[in-house]
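A single protein chain has been omitted from the complex, and every remaining protein chain is retained in its original position.
Right, chain A next:
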């Protein structure tokens, strides 16, 4: 199975990721996650602004996508799970910095796998809207890799 098809399956089969409406944009080796705006994602109706929890969920999803993308590069690999998906990494901890309000429009995020070990991985993620130079949130997370 190609890593492209694993990413597509994850987006289609993980209920909460579907509920959020996350999609991906693949350009060469780079994977950008996209969160299309929807009213149910609002946390502050006055501004209006994205809910901090939505931002965290989007960043965490992007981190897992980035981790799968990096792991399924042909050199590493993951044990098989059900429904044509590999077994997924488990989040150990996740820290989000909220840099400015997420506004009522589409958001984008990209992950950088800083360290990929056999058991543990460390991932950084950044999310932006209008300009990549003005991120509205960044996160750092640690993951437990599934053991074969």
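In this section, a contact is a pair of C-beta atoms (placed from the backbone, for glycine too) under 8 Å apart; a residue touches a chain by one contact, two chains touch by 3 or more; residues count from 1.
Quick note on the criterion: contacts and distances are computed from a predicted model.
Within the choices "Cysteine-rich domain-containing protein", "Thioesterase", "N-acetylglucosamine transport system permease protein" or "VWFA domain-containing protein", the name that UniProt assigns to the complex's undisplayed chain is "Thioesterase". Of the listed residues A:31, A:57, A:109 or A:125, the one in contact with the hidden chain in the full complex is A:57. Of the candidate positions A:1, A:92 or A:114, contact with the unshown chain belongs to A:92. In the full complex, chain A touches the hidden chain at residues 13-20, 39-45, 51-54, 56-58, 60-61, 81-83, 85, 87-88, 90-98, 101.
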